[in-house]
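Got a structure for you, written out below as structure tokens; questions coming shortly.
As you look at this complex, bear in mind that one protein chain is not there, while each of the others sits in place.
Showing chain A:
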């Protein structure tokens, strides 16, 4: 039985444990139908031209984890950004771990989707926001919607800001030989609210993990949302991350994606600008080796006038790794005075590595400033020589240049400890110790 059939047939079993009268359940039912019709995307779909899920479809994934596992904090401490105090929402094999988590209802709600679905006090928020930004058409998003049950629920009311950043951590213990996870997150920042979120998926063993995650983010007027995705997983862990962001007037949403490890990573990052004077930022650093594959698929839809968007993706690809960048900017007829900028720079370190880039503009308004740039190249020999002539060994010199290359993406990270952490991961990856911090 292939994965699609398995998923479709286990939907009934999944329904057993749910409140079928809940309005959300209708969404689930129609979503599974959509997935059943469409199935997994194939290379024939333009959006999946360069990324194949065939390999994953052949693996016999467990859809519902059988065991509940407790982990000791000391064993997983290194996956937390433990240098600072944060709220934590931790899932172990898809199941909420209250022991490792720290949630709150003090002015803001930082808790679970499962409680948001079941408790009447959250009903209104769920009705207004759940599945409103996510695509009802895209098959993997539908798959997630169908099985949506657990994930992080973050609700920041008007004029509020949580006391500390929020970490969402998905851990896979490897108790199952192959595990499929489908977390569903909902983040709502009402007018003038502000929130910082760090998300990480981490497999603890070499067993196969396939995560198909959907995150919906709603930013009200003047709200500020910072979302950091740390993707530095085991070489057997695959991730399809679907993020949908809906912004209102004058809101600012910044999403940083650090793709530093994993077997197959696909980021579908979609911004919908539903107001004026909106600022959207999409930044990413990708450093891959081995046979890793990363696919950044971004969409910024400018639907109202006077908005801005900034995209900056840097990629360094070694060994037999493959990188894909597909950035689409749509500017509607009425979205005059749009300022959309997109940049994708890549360095190939090996002859076996591949980069496929497709920066795409679709523009229907005339008074706009839209540009994109894409480069593929290698480290500058002269710059390398300059450094080496000053006594810096080749390896460090190369690392230094790569640091510099990625630097302006790191610059806009607003949590210093996170910046340090990313720095360290990058240094480890390049196999050097730098005598300084960026």
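By definition in this document, a residue touches a chain if its C-beta (ideal position, glycine included) is under 8 Å from a C-beta of that chain, and two chains touch if they have at least 3 such contacts; residues count from 1.
The rule we apply is simple: contacts and distances are computed from a predicted model.
Selecting from "DNA-binding protein", "ABC transporter permease", "Fe-S cluster assembly protein SufB" or "Ubiquinone/menaquinone biosynthesis C-methyltransferase UbiE", the unshown chain of this assembly corresponds to "Fe-S cluster assembly protein SufB" (UniProt protein name). The residue touching the chain not shown here, chosen from A:161, A:178, A:361 or A:387, is A:361. When the whole complex is considered, the residue among A:8, A:95, A:376 or A:401 that touches the unshown chain is A:376.
As for the chain not pictured, it touches chain A at residues 46, 333, 336, 346, 348-378.
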